[in-house]
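Only one protein chain is missing; all other protein chains are in place.
Up next, chain A:
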Amino acid sequence: MGLLESLRNSFSRRSDAGGSRANEDLFDDDFQRKLDYLAIVSRRVFAGRMRAERRTKKTGSGVEFADHREYQPGDDFRYLDWNVYQRFDKLLLRLFEEEEDLAIYFIVDASGSMAFGTGDKLRYAKRICAALAYVGLANLDRVCIVSTSDRVMMRMAETRGKARIFKVFRFLRELESAGTTDLGDALKTFVAQHKRRGLAVLISDLYDPQGFERGINVLRYNKFDPFVVHVVDKAEEKPKLFGDVLLYDCETGDEREVTVTPKVLSRFREEYEKYIHDIDRFCATRQVPYVRADVSVPFDELILRVFRRGGFLR
């Protein structure tokens, strides 16, 4: 690397701290082939369902059995399939279909921190969003996407039909990471703008200085069914830092002089794990489906896992 290039990089370090890959097409042919595959898988998961029927995650209110999903702490014991438990020694929850129209809202966190990390979290979030949206569209659900930071930044109007996936792609391509994170305020705006309740998929790194709980609670309190996809980057857990450094928050701009020692790094890791654990526990105790999406895992594998767990679509 030449001297001029290194100087330019050092001067521009604050502007592209995350190192985004804006020029690369997120939704190329290969991506779309994977989406078709996911759609097939999703149909198999939801076999027996009537086409164009609307589904909701309100288990128990319907009468027609739809599927099983794994038991998660906090689920209602009444829906456990004891027969399956007797035969396979597995705790599975019986899910019933309700003949109800379903709206799926994808809330993509596009704050500054989403551009951070080795794997580019925003890029990963876009792909998850696109995949899930495609599955939704393929199943004739209403899909709406909004991007947030400390407010609702962009909104894609509700749409239906598989052919609209390109509209989804166009919308997602235009998303750029910027601004600070305030999920509470942003989602208050979101619930005010969307009177029709439905599944609200929050795809975010949950780095909210006011607390990640606020945003999820806003969805819960306003009768949305929140589903949290927590995008994480392992590099954030183990930052490669040592010595005298000036830490710079890429969202807020806060600066802090720190001398990083192995002891400090160890404490940071403990704190990070505690933070992740807090999120996990919060969602579990409030029956909010929660999926941790590591950017190092291929997104299609993650999506399949979501289907397998059955917590997202039925």
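One rule holds for everything that comes next: a contact is a pair of C-beta atoms (placed from the backbone, for glycine too) under 8 Å apart; a residue touches a chain by one contact, two chains touch by 3 or more; residues count from 1.
Criterion: contacts and distances are computed from a predicted model.
**Student:** Tell me the UniProt protein name of the chain this structure doesn't show, selecting from "VWA domain-containing protein", "Glutamate synthase domain-containing protein 1", "Peptide/nickel transport system permease protein" or "ArsR family transcriptional regulator".
**Tutor:** Looking only at the record, the undisplayed chain corresponds to "VWA domain-containing protein".
**Student:** Identify the residue among A:Phe31, A:Tyr79 or A:Phe268 that touches the chain left out of the display.
**Tutor:** Counting the whole complex, the residue in contact with the absent chain is A:Phe268.
**Student:** Based on the whole complex, identify which of A:Tyr37, A:Phe65, A:Tyr221 or A:Tyr248 touches the chain you can't see.
**Tutor:** Among A:Tyr37, A:Phe65, A:Tyr221 or A:Tyr248, only A:Tyr248 touches the chain that is not shown.
**Student:** Hey, which of A:Asp81, A:Asp205 or A:Asp225 is the one touching the hidden chain?
**Tutor:** Looking across A:Asp81, A:Asp205 or A:Asp225, the contact with the absent chain belongs to A:Asp205.
**Student:** Hey, which chain A residues sit against the chain that's not shown?
**Tutor:** Touching the missing chain: residues 13-14, 17, 112-113, 116-117, 205, 207, 209, 236, 239, 241, 243-252, 254, 256-259, 261, 264, 267-268, 271-272, 275.
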